[in-house]
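First the structure, in the form of structure tokens, and then the observations on it.
Note that one protein chain of the assembly has been removed; the remaining protein chains are unaltered in position.
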Amino acid sequence: MIERLQHMAKKVGRPLYGNRRLISYYWERTRRNKLAVFGIAFILFLILLGVVGPFCTMDPTMVDFEKKNLPPVGFTAVKSLYHIETDELTTTEIHGTWKHPLGTDSKGRDMLAMIVSGARVSLLVGLIATGIAILIGTVIGVLSAYLGGWADNVLMRFTDIMMTFPFFLLLVLIVFIFGPSLAFIVLVIGLTGWTGTARLIRSESLSLRTREFVIAARALGASDGRVIFRHLIPNVISLIIVIATLSIPGVILAEAALSFIGLGDPTVPSWGIILEAGQHSLDTAWWVAVEPGIMLFLTVLAFNFLGDGLRDAFDPKSNV
Amino acid sequence: MRKSWLRDYIIKRLIYAVIIAWAIVTITFVLVRAGPSSPADRYLANMTASGQDVSQIVEAIEARYGLDKPIYEQYAEYMVNLFHGNLGWSFSTSMPVIDLLKNHWIYSFQLILLSSIFAAFVGILVGIYSAVKQYTKTDYIATFFSFVGISLPNFWLGVMLILVFSVKLGLFKTYYDTTLPLFSLDNLKALVLPVMTLGTGMLAGYVRYTRSAMLDNLRKGFVTTARAKGLPERTVIGKHVFRNALLPLVTIIMFDLGSIVFGGAYLTEIVFGIPGLGQISFNAIFANDYPVVVAVTLIGTFLVLLINLITDIAYTYLDPRIRYD
Partner (left out) sequence: MNDVILKATNLKTYFFTRRGVVKAVDGVDFELRRGECLCLVGESGCGKTVTALSILGLVDSPPGRIVDGKVMYNNLDLVKCSPKQLRQIRGKEIAMVFQEAQSALNPVLTVGDQVMEQIRVHLPIERREARNKALSLLEEMGVPSAERVMNSYPHQLSGGMKQRALIAMSLTCDPQILIADEPTTAVDVTIKAQILDIFRELKAKSQMSLIFITHDLAVVAEIGDRAVVIYGGKNVESAPVSEIIANPKHPYTAGLIECLPDISQTTDRLTSIPGNTPNPIALPQGCSFHPRCPKAMEICSQRQPPQITISQEHEVSCHLYQ
């Protein structure tokens, strides 16, 4: 009888944990969602870009005023020059070249290199900041649900306060005061974005807490830590995965928005910074604004597709 | 009163709201004052260039604005003033903060209001239609577009709209013209692009949430009952299904409203140069004008708390099963 209970607590309480059959089951369900597959494909492409790209492209910070404002390959732009000596305005057509396939910006920096560098930044920010936020959120959520009582109260009041703070304003404030270094930005985004996760994890943990397998484990004498780590957390893993995937776009956009309003790290070309520069040269070099935006858009879209697909795959009630 | 417990609940929430607001104001205050910069900074560059004795002048400026006092004294002074409704003095614009806010709130308000109405109206209708016609082509298109809508970076959309409609097509001006009278058609025209920018993200969200809330309810038992009663389909969907879908819908919308709308409005104002509260606070941050920053944060916080409270009260009317005891 005791062995049966032990066996049950072990098996039932660890759905994804090393359970290969389950992982492939969820993978199958996700695969059927074409949009999610596109999402995965694009993310892989992005990772490739970010990891391998910088070795294949030029230095994104290399300035070359001779070659400024080149359009992308296949496009033509009009360059007007005012000659002071002759008081003439000459207009010449310039064409894109394969040397700078995506064109150059107003300082002659290669767009492709900058986009690649931006991919790196966005991926790093996305993964690390989300990682921090999810970690904090999960810990607070699980603790809050499990400990209950005044600990729960205090933690939730704290979460409420953080939640009510206008997120973006807080971000701007902190970054402005303490300086726009990339590492710091990542840290700050992570430290301010955990509130939603905490709430969701807490409510899921609360409902799990009263489920039979937890009661069974405790009846067998499992300590609090053991119950949390081997029973509660593995069950919320699927929830965590979905939350993480759906949080990454928000984080990437937050960094891009910060860069856009001028609070980004000036030493690292990120998509937001490029966009900001592009905003001012819309009539002469529209591609500077369009390219980073498209990348941002596709990245966010990819993560949203994937996150949605994962959520449907994990939900037993949806028929995929 | 039909719901006597509601009154107690509201009082409890209001007290709670005040406490949270106080906590947030304190945190903001500390953050701003803890920073290494001060309002005197903007004068520094000029002063050093003209070779004057910087430190003395900085001291004088700080004394004038009461910045040399220890921080807890400044804080106490600020809170006392706040209690009396005095929001302080804005250094960068040389006017009382309250006046600054009074001049600029209307721009934010009209932007957010118009965008919300546009987004809610179109979004909910499309969401309902999409849910009822699930698995049809229209549904797939609507769902796809809603994904696109929520993935578009808000500020980029604004820049793109400017690129296409102002720069290339010349239909609109690139920057918001503040000289236009508020209730004029021209003003409305000037707001088209900003509203589209802010509204698209919101709209996509509405479509998604409405659709999912409707789908959750479309297969429930009472829907079959309603049809078995011989009710016309539009009553079944519009009255029975939608009323039940309203509850999760309102939940998610209010959850979103606080975070996304304010962040989005902020960025939209900056892109289009609309002098609303977002723009003001942005300028204030760069000018180290802390009273303005704290004041705008306070307003934002209060609005979020208010919206949350209204939502929670609305719940009790939307779903009679909910009680706050």
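To keep things simple, chains are lettered A and B as they appear, and every chain counts its residues starting from 1.
By our rule, a contact is a pair of C-beta atoms (placed from the backbone, for glycine too) under 8 Å apart; a residue touches a chain by one contact, two chains touch by 3 or more.
The structure presented is a predicted model; accordingly, all values stated were derived computationally and were not measured.
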item	value
Shown chains touched by the chain that is not drawn here	B
Full-complex contact with the absent chain, from B:56, B:184 or B:224	B:224
Touch residues of chain B, complete complex, unshown partner	134-135, 219-222, 224-233, 235, 239-240, 243-244, 247, 318-321
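Rule of thumb we're sticking to: only the chains that are shown with their structure count from here on.
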item	value
Complex contact set, residues of chain A against chain B	35, 160-161, 163-169, 172-174, 176-178, 249, 253, 256-257, 260-261, 275, 278-279, 282-283, 286, 289-290, 292-293, 296-297, 300-301, 304-305, 308
Chain B residues touching chain A - in the complex, by the definition given at the top	20, 23-24, 27-28, 31-32, 34-37, 147-148, 150-156, 159-160, 162-163, 167, 174, 258-259, 262-263, 266-267, 270-271, 281-282, 285-286, 293, 296-297, 300-301, 304-305, 308
